[in-house]
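Missing here: one protein chain of the complex. Every other protein chain is in place.
Each chain carries a letter (A and B) given by its place in the written order, and its residues are counted from 1.
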Amino acid sequence: MKKILAVFVVGLLTVGMLFAAGSREPQVQAPSLDLQSASWNEIVDAAKAEGQVIFYAWYFPDYFREAAEDFEAEYGIRVNLVIGDQTANFNKVIAEQNRAVGTVDAMVVGGQWVKTTLDLGLFYGPLQNIIPDAEHLAPALWEMQEGVLTNGYLTPLHRNQTGILYDPQRVSNPPQTFTELEAWIDANPRQFGFNDPSRGGSGQSFVHTVIHHVAGGLEQYVGDEEVDPAKVANWNLVWDWFNQRKDKLTFTVSNNDSIVRINDGEMAMTFGWDDNVQDMINRGNIFSRARMYIPEMGAAGGGDTMGILHNAPNPAAAALFIHHLTTVEQQRKKFEMVGAYPARIDIEMEGTLLSEEDRANNALAWFPAPYKDLMISDFVRNVLMQQ
Amino acid sequence: MSAIIETQAGTPLHVRQAKRKKQFYILLTAFFVAVQIIWVGIPIFMAVMWSLVDPANPWSFPDILPQSFSFEPWKFVFRYTNIVRALRTSYTVAPLAVLLSFVLSLPTAYVLGRKRVPGRKFFMLIVLLPIIMPGMVVALFLSRVFAGIGLSQTFFGLVLAHTLMGMPYMVRVLTTSFASIPQDVIDAAENLGAGTWVKIREIFLPMIRPGLLAGMIFAFVTSIEEFNLTFVIGTPTYETIPTILFSFMGYNFIRTNASVVALIMMAPNIVMLFIVERFLKSDYLAASLGKM
Partner (left out) sequence: MRNKDASLINYLMLVPGVGFILLFIGSSIFLTFAQSFGLFSITGRSEFTLDNWVQVFLARESLDSIRFSLKMGVMSSVGTLLFAFPLALFFRKGGAGKGMLGSLVKIPLFIPALVAAFLIVNLLSFHGLVNTFLLRLNIIKEPMRMLNDRFGWGVIFIQIWKNLPFVLLIVMASIASIRDDTVDAARNLGAGYLSILFRIYIPLAMPGILVSMILMFIKAFGDFPIFSVAGPIYPSSVAVRMHVMATLYQEWDQAAVLGIIIIFTTFFVIWAYSRFAGLVQRED
């Protein structure tokens, strides 16, 4: 009977393996057009022939829905829009990475996933030479996203920026310099907080700023492709800075948690993302008196981008839709609806959460990704683990 | 002795005892109901409050309740998400998945519960695997199996996927039910000449009913909540409610809209629950032969 059992198990395992491995070659349609060599008019025609585009994002359902409706009205191409979850979106395209033709045309790419997607070669590119108006989109974001070189593969969608979010009823004189922040934390224990950097970018940005001030400036790391041990030797000063203030800082579990705790009155000041905060204000999830600024001590920023999957079923329509989202009209509309700071550099904005002077003077660029990874794991090990 | 007591109190002792006992149980029930109303009611009340927050007038400290109400979060969800389509998909897939998992589980649970097959312990572990597997493995690898067979982007694939994820509950709960049927009842039926079909209809099905009800509820809930696998093999063709829920609960945690989706998701379930309970009249427990 043992034999029957063994045959039974092995047989089923084999069949399962065959199913998993045997990538059913779907109706492989020859790429309708080589996007790299085609003229833009040819791409538009090909897009109309494809007839639909499948686009994945995970936020702003209101804006993307209306943008899709505009696109359908203008080109007669149907947009199959899925607003999912960031992790789930990437899990999906990774699961489909080996299929000749996938089910996703284009998607929004957030900072945390840039490195993974480029390592796995998920995206088609470069797009910088294909998308019209590429030169009007933030050049820094075309080149690099959150410390990872993207080489024109990912098209800027909007720029976002971390800064200090505070409740003006409880903070009359928000700190600008690093020394002022230290004094403020001493005077108002547990009223300043930031999230665990392994669970959200705004916490990463705060630790990044502390490194900037305590470990001797960010300039030294620029251009490194690997961590230089000599340059991180003094990071223990950074961990000491946190450990000495442990009882006066509040650690939160996510970007959102920080904002929620401001709304709940537990904290008065935190590091946050401007687009995140604006969205929360628009949806009534935090009081509208909330103010945000980029302090003189500096805070990192970046942006979200869009990419076309290497196995997109409708690549031309995807390119056209990405172009549509980066037009002046749509960038403006997005700002008006959800308050996301445009990726276009040729339009003037009024009523932004963060002032233009702050953006011009105080925004920092992330140090290279390897340092960021080390920063996060070292923070967990040297600060969180020691509690 | 009993006659003396009877004359003293007017009613027999055991009747009074029974009466007191009954009163005690009514009091206890009332107590549990009160506790439950707080225990379950307050969180749900909070969800309702959040779903009615006026975006122009946020709910923040020190307000205990929102200062003004509006249907904006509800309008937003219906205007900008595919909630209606998702509801339809979710509630057509779920019953089919429950049915299929019941049909597939029944013979397995019978054998595991009543037969001493070699490897029984091993099989009992195997059936738990779909829920033990981390979500990431499900999303990245299990989805490839579905795609490999050509079940990706199909309705049948979705039903199969949800069946698979609900089976561990169904099989294990039914196995326990089968195992707890006393052998003497079956023997008695066999002695009376009952055939297989009669045994199934008259003994097995009634006796596994409480377990079956539990298993069906679990399979149903699993199907309604399944996200990892559904998202990869279902979207963009099929979208279920969790997709929309997660779009408000992931990176941007929008509590107002998330509450709306959660309430939309819960409401049909709770209504159905009350109908099922009414229909079964809570006698499904007494119905099992154990109470004979």
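Criterion: contacts are C-beta pairs under 8 Å (C-beta built on N, C-alpha and C of every residue); 3 or more make two chains touch, one makes a residue touch a chain.
The model shown is predicted, which means the values in this text are computed figures rather than measured ones.
Enquirer: Who touches the missing chain here, B:Ala56, B:Val84 or B:Val137?
Expert: B:Val137
Enquirer: Tell me which residue among B:Val53, B:Ile83, B:Ala97 or B:Val127 touches the hidden chain in the full complex.
Expert: Final answer for the missing-chain contact: B:Val127.
Enquirer: Identify the residue among A:Ser198, A:Asn234, A:Ser288 or A:Asn361 that touches the chain left out of the display.
Expert: With A:Ser198, A:Asn234, A:Ser288 or A:Asn361 as choices, the missing chain is touched by A:Ser198.
Enquirer: Of the residues in subunit A, which ones touch the absent chain?
Expert: Subunit A touches the missing chain through residues 1, 4-5, 8-9, 12-13, 15-17, 19-21, 87, 90, 94, 112-113, 115-116, 119-120, 196, 198-199, 251-254, 260-261, 264-266, 373, 376-377, 380-381, 384-385, 387.
Enquirer: Please identify, in ascending order, the residues of subunit B that touch the omitted chain?
Expert: The missing chain touches subunit B at positions 22, 25-26, 28-30, 32-33, 36-37, 39-40, 42-44, 46-47, 50, 61-62, 64, 103-105, 107-112, 114-118, 123, 125-138, 140-142, 144-146, 163-164, 167-169, 171-173, 175-177, 179-183, 207, 210-211, 213-214, 217-218, 221, 224-225, 242, 245-246, 249, 253, 255, 258-259, 262, 265-266, 269-270, 273-274, 277-278, 281-282, 285-286, 288, 290-292.
One rule holds for everything that comes next: only the chains that are shown with their structure count from here on.
Enquirer: How many Å are there between the centre of subunit A and the centre of subunit B, using C-alpha atoms for each centre?
Expert: 37
Enquirer: Which residues of subunit A touch subunit B in the complex?
Expert: Interface residues on the subunit A side: 1-2, 5, 16, 18-24, 54, 56, 58-59, 61-62, 65, 80, 82-88, 91-92, 94-96, 99, 103-104, 110, 254-256, 260, 263-265, 276, 279-288.
Enquirer: In their shared complex, at which residues does subunit B touch subunit A?
Expert: Going by the criterion above, the answer is residues 53-62, 72-73, 76, 79-81, 118-119, 122, 136, 139-141, 143-145, 147-150, 152-153, 227-228, 231-232, 235-237, 239, 243-244, 246-247, 249-257.
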